[in-house]
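This view holds just a subset of the chains, kept in their places.
Chain nomenclature is as follows: A and B, assigned in order of appearance, with residue numbering initiated at 1 for each chain independently.
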Amino acid sequence: MTTLRRVGFLGLGIMGSRMALNLKKKGFEVVVWNRTAARTEELVPHGLTVAATPRELAAQVDAMCTCVADPGALEQVALGPDGLVHGTRRGQLLIDFSTVSVDLVRSLAAAFEAKGVSFLDAPVTGSKGGAEKGTLVIMVGADEAALARAQPIFQAVGEKVIHCGPVGAGTQVKLAGNGLIAAMLQAFSEGLLLTSKAGVNPQAFIDVVQASGFRSPYFDFKGKQILDHDFATHFSVDLMHKDLSLLVDNAGKHGVPTPSAAAMEQTYQLARAGGLGSQDIAAVVTVFEELMGHRIARR
Amino acid sequence: MTTLRRVGFLGLGIMGSRMALNLKKKGFEVVVWNRTAARTEELVPHGLTVAATPRELAAQVDAMCTCVADPGALEQVALGPDGLVHGTRRGQLLIDFSTVSVDLVRSLAAAFEAKGVSFLDAPVTGSKGGAEKGTLVIMVGADEAALARAQPIFQAVGEKVIHCGPVGAGTQVKLAGNGLIAAMLQAFSEGLLLTSKAGVNPQAFIDVVQASGFRSPYFDFKGKQILDHDFATHFSVDLMHKDLSLLVDNAGKHGVPTPSAAAMEQTYQLARAGGLGSQDIAAVVTVFEELMGHRIARR
């Protein structure tokens, strides 16, 4: 087994760009590629090199990391005409940090294992801040051997690695986790909407929540965003909607009813219809604020 | 203003019996009443005295506390033929720890204020454990003067008192909080169902959640109940269903859409149809387990 020295990173969005920089900081040689080349230029001054295509990137590295927006993009990067699969060699690792469907994860694993490349699905949570500070939580679906080899990369970008099971298990856990985030945020937002509209100080609602057994740091984070109406994008409505769709579909395949996830998928659908797709998930509340003609306000 | 020395407590269920005992421990003389008299007998050995009717209780105390199961029961205790209202005198306090409709809270306030009795709605959170240890969180709807007078009682049963606004505001916050609890528990349960059914260790899902920014002590509490299938009742399905109904109705009156609360009301309705009304809310997951013929299991 070769030591991992050169690592490729494909997909340089909010998360990927920060993860690639952390890999460089921790001593890896990093080769990057992005669909829109502009994104790569910011990274060159930090000593990262740029590959012209995924195929060319694959030929230069020991391990490949992907972090792209949706299943279609991942399929293209991995299996498209200039995709990774055409440049791989036996013994490499392919780590996917994206959140895509379990079906796609499994078919990619099959395609790359057939060429001697170990595949790991490794979606992350922690959003922009965690990617920046290298404190992501990483959910891994892989066999033990692949997990052991990938650990140096995981340690460079995250602070907690949780082995969920074989390939696909990381994605399953990630989708379920996002279903939980959506539910927490929506019920919390409904509480703020109702208390504010009814003339109660919404901060009292937050104080009660945070004094209770169901408190969570997440409510401080999102509560501040909502009360300040400051919706800088940590996790976009479009991405959450995609994950909720994947969750409902995956649960459907396993025969698992998910009334909460289904209600959330539809709520995010409403938010997208209302033009909020690229905004932070905390902004979903504004769809209801605008309908109601009432903006949540401190008293 | 008289000092509060003798306090009446009406409604001796899971919560009320523990709160009444804490009042006694903190030095109040406590007079109790319960619809089914059997419940009062356990308290006599602790030095609490028993009144024959709410009306008679009212005549003996400085402050009255109610903690009953639903709006109908509260109306009966307060305004029924032998209700509190017929025994009150000017200068008393009436503190309702139940969770009922905002409308009922306001009409009780009007009825008692008319007789010179200050009314406070003061629903609590913390379930059985908090009631026992006197660590409840108390959400108060009242004017400042009434709140100040009631503080000794609140301090005896809870550790955090949050003033939410005028009469009704405590109830509004409480209902919204229960909507949040239901959403958190349901999405969490869906994650356990999906991961377990898909062959992933559900503990990995819990570990990821608790390593993430959306962690909450509530998930340890409920996760253990679900993995152990130990559903001792802390908060019953019937009571949560009642609160979700009140929440959806109240939001409706204020013109606030609540897709999460509505989905939860329906989920609890399903659980009640399935015969789980008196069980703990963590048992809702078993409705889905039974349908699916799959029980969540550690691996």
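The working rule: contacts are C-beta pairs under 8 Å (C-beta built on N, C-alpha and C of every residue); 3 or more make two chains touch, one makes a residue touch a chain.
Quick caveat, the model's predicted, so the values are computed rather than measured.
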Oligomeric state of the whole complex, in copies, if 2 are shown: 4
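In this text, only the chains that are shown with their structure count from here on.
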Whole-Å gap between the CA centroids of chain A and chain B: 37
Footprint of chain A on chain B - complex, ascending: 102, 125-127, 130, 137, 139, 160, 162-165, 168-169, 172-177, 179-184, 186-188, 190-191, 193-195, 197-201, 204-205, 207-209, 211-218, 221, 247, 250-251, 254-264, 266-267, 270, 288, 291-292
